[in-house]
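The complex is shown incomplete by one protein chain, all other protein chains being positioned as in the whole.
Each chain gets a letter, A, B and C, in the order it is written, and its residues are counted from 1.
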Amino acid sequence: SAVARVAVDVMLKSEVLDPQGQAVLGAIKRLGHSQVRSVRQGKHFEIELEGAVDDDALALVREIAATLLSNPVIEDYVVRVD
Amino acid sequence: SAVARVAVDVMLKSEVLDPQGQAVLGAIKRLGHSQVRSVRQGKHFEIELEGAVDDDALALVREIAATLLSNPVIEDYVVRVD
Amino acid sequence: MTDTVEQAVRTADLALPYRELGLTDDEFARICDILGRRPTSCELAMYSVLWSEHCSYKSSRVHLRQFAEKIPPSASGILLAGMGANAGVVDVGDGYAVTFKVESHNHPSFVEPYQGAATGVGGIVRDILAMGARPIAVMDSLRFGPLEAADTSRVLPGVVAGIGGYGNCLGLPNIGGEIAFDSCYAGNPLVNALCVGVLRRDAIQRAEAVGPGKAVVLFGARTGRDGIGGASVLASATFDENASHRRPSVQVGDPFTEKLLIECCLELFEAGVVDGIQDLGAAGLSCATAELASAGGAGMDVELDAVPLRDESLAPEEILMSESQERMCAIVKPQHLPRFFEICEKWDVPATVIGQVTDTGRLRVRWHGELVADVPPRSLAHEGPVYQRPMREPTDRMTLRASDPSTLPRPTTPDELRSTVLKLIASPDLADKTWATEQYDRYVLGNTVLAMPDDAGVLRLADDSRRGIALSLDGNGRFARLDPYLGAQLALCEAYRNVAVTGARPLAVTNCLNFGSPENPEVMWQFAEAVRGLADACVALDVPVTGGNVSFYNQTGDVPVHPTPVVGVLGVFDDVTTRVPIGFRHAGEVVVLLGETREEFGGSAWAHVVHGHLGGIPPRVDFDAERSLAALMNELSRRRLISSAHDVSDGGLSQALVESCLRWGQGVRVRLHG
Partner (left out) sequence: GDPRIGIVVFPGSLDDRDAARAVRAAGAQPVMLWHKAPDLLGVDAVILPGGFSYGDYLRAGAIARFSPVMEAVVDAARRGMPVLGICNGFQILCEAHLLPGALIRNAHRHFRCVDQPLRVENTSTAWTTGYTKGARIVVPSKHGEGRYVADDRTLAELEANGRVVVRYLERNPNGSLHDIAGITNEAGNVVGLMPHPEHAIDTLTGPSTDGLGFFVSLVRSMVPA
């Protein structure tokens, strides 16, 4: 049976402090890559579902992303079909 | 000046146990979404660089991903232009 | 279009959204009186948050005065800095002083449990640092709704992980605290964090700006839109075009930056380049600058353009209100600035001069070269409104006291007694808390002598000294619900006894008073009684209060939480190797019960767990007995006559025996006479 593979990226909201991103940017600069302007770090999920990648599957992943994978108080999410 | 926006996803190699992904899968199943077969959790980076998204920019991001953003012993990475 | 002082004079009758910012009509009128004109939007923002209940203590000040009026005899000998300072400082001998304080972060921990609890730890640690001390340990007192409630499974893990995540990353051992559950805390978790620090007694830092010409330096993290709350209403009120995306956001902590800030501050103190310092907590920059200027009796000019921002679109009101974490404000002589910046550079801590101390007696703030605030600092920081809130005894007080628990059926057969004991030790409040406490690092810094599950956290003050301190953090909701006066005293007695049981001499007290809305007369009566009880008990036990915190508005709808006074007691060891842990260790040891047992079940764990009952009157308090028990324990431990000891409190003798057995896996045989 077909397997749908959907990706979800969860990132901190832009105005929320991102200490991880700042630490990684600092390390990159110390390695001499000055042309890097900013780094933001978040979570990446790869979800496999039974069946094809149809609207239902995407709606389900969106619901999971909004309730479980992200904390709406400080995070936004993006759903992408791989 | 143009700003290149490149994304990097870093995931644990498949043979490495991913308890975070399994914990998320367990929670999804308890919510009744039985059609979800697997969940894997990794890191998502959004990097902004000076200049256009050309081969040099992508090569630089690939080098950063390989040396800093991922640990080759346990992780793989994918570079994507946003 | 910025709302400047000049603008305020020209448009005197411009309507300002002061009610949305929590200010009453009278308070707004008083601000206009003080300024002789309508406030600018920046001034309104500053007054709205500095005159809030949280910062001004406007409903509690008239009652808290008792701690300064009823002074225990020992206070003058040991208190080096009292109520007014960030945190009280106590002389513990050998040239050492200790500063400690407990503060609440209840509301943010409900909104975002991890970050709420984490920034609670970060905030109290900065208070201790601002006194000039090296933070050396933290403790936490937590209260949640019922264990099985759905929302508890959201709040509880987040809070515990936040305290551990932040504290562990700072490198501060967690040496104790408590976790309790009650339905009244559903929707109103209580997250009280304590920090203790050590310093040389002659190295106390002052939170004051004295000496015109000195630089005002903001250092630490950059300023963002964290936890801005009302001010964003203001920012949009100034008709800013991209006000739409201005959402007040949660405070987020970065423990790594705070660790750098701690090391940086200690090196700055050591180098003698700091003349005054204040941490940025509630109300951020506006509170810090107002308090420094007001305490110094001087003036201060501040340039908001100089503040390093995380988000260039911040409006002046938001910069003044932002509660971005891990920031401090120092007063530095000009000639010390190079050395100051050099030390900050070493620790990768950004530092910027944002203003100057003046002798104008005014706090003046500029933005893009225009005067956006010109206020007398005392009116902001120390002369906020003071309310004598109406009080009324709770209507259910008599029926509650009349519901006598001694009539509840008790176990009569051995099997009934056995099942009662098992039920008690499995109840959420009394059950083992290792699943939470093992998420905290107790070992870092290498000076922890006792920690959970011992009765008090005990620390050695330095490698080359045997001087040590003990700390216990205890509170109760059920006793205080039955009788707030007695409940507050019982909370102090329990913390006092927990410290004494380890062999330490109890010295001083901090407290965090968690209550419902001060606009509810019954809550206000409970608060006044609790403060009166605590102040009287401090005199009776001769342990002065060095400072504390009040948290109001812990309620759902108009149903308040139990009145919950949380009390921290500090004790001292001349020789910390005489400390006494809990736990039966060697077979053949004799178990001795000290003190008198009375038939007292009001608010007890037994009545609560077995019968779901809350009524009657709490146990009697006997201060003389507490003091003689403490003296006895001190002598027994100094003569090394006992191998372990444990206080008898929640769950009574049964719980004390069970915990003593479980500690090292021993058994015990007990004969109950009579």
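To be clear about the criterion, contacts are C-beta pairs under 8 Å (C-beta built on N, C-alpha and C of every residue); 3 or more make two chains touch, one makes a residue touch a chain.
Note that this is a predicted model, so its numbers are computed, not measured.
Visitor: With touch as defined up top, name the shown chains that contact the chain not shown.
Guide: A, B, C
Visitor: Which of C:R61, C:R201 or C:K259 sits in contact with the chain that's absent?
Guide: C:K259
Visitor: For the chain left out of this view, which of A:V24, A:A57 or A:I74 touches it?
Guide: With A:V24, A:A57 or A:I74 as choices, the missing chain is touched by A:V24.
Visitor: Please identify which residue in C:T223, C:Q251 or C:T448 touches the non-displayed chain.
Guide: Touches the omitted chain: C:T448.
Visitor: So which of C:Y440, C:F479, C:F552 or C:F601 would be touching the chain we can't see?
Guide: The single option touching the absent chain is C:Y440.
Visitor: Quickly run down the residues of chain A that touch the omitted chain.
Guide: 19-20, 23-24, 26-27, 30-31, 41
Visitor: Which chain B residues touch the hidden chain?
Guide: Counting only chain B, the missing chain is touched by 12, 15-17, 19-20, 23, 43, 68-69, 71, 73-74.
Visitor: Give me the chain C residues in contact with the hidden chain, please.
Guide: Interface with the chain not displayed, on the chain C side: 161, 164-165, 168-171, 254-257, 259-260, 263, 347-348, 438-449, 460, 463, 576-577.
In this text, only the chains that are shown with their structure count from here on.
Visitor: Cα centroid separation between chain B and chain C, in whole Å?
Guide: Here chain B and chain C have centroids separated by 40 Å.
Visitor: What's the distance between the Cα centroids of chain A and chain B, rounded to whole Å?
Guide: Chain A and chain B have C-alpha centres separated by 8 Å.
Visitor: Listing for chain C: what residues touch at least two other chains?
Guide: As it turns out, chain C has no residue touching two or more other chains.
Visitor: Show which residues of chain A lie in contact with chain C when the two form their complex.
Guide: For this pair, the touching residues of chain A are 12-17, 19, 23, 26, 71, 73-74.
Visitor: Taking the complex as given, what residues does chain B use to touch chain A?
Guide: 3, 7, 9-11, 21, 24, 27-28, 31, 33, 35-51, 60, 64, 67-69
Visitor: State the interface residues of chain C toward chain A in the complex, per the touch definition above.
Guide: 111-112, 115, 221, 224-226, 247, 249-250, 252, 254, 256-257, 310-311, 324-325, 348
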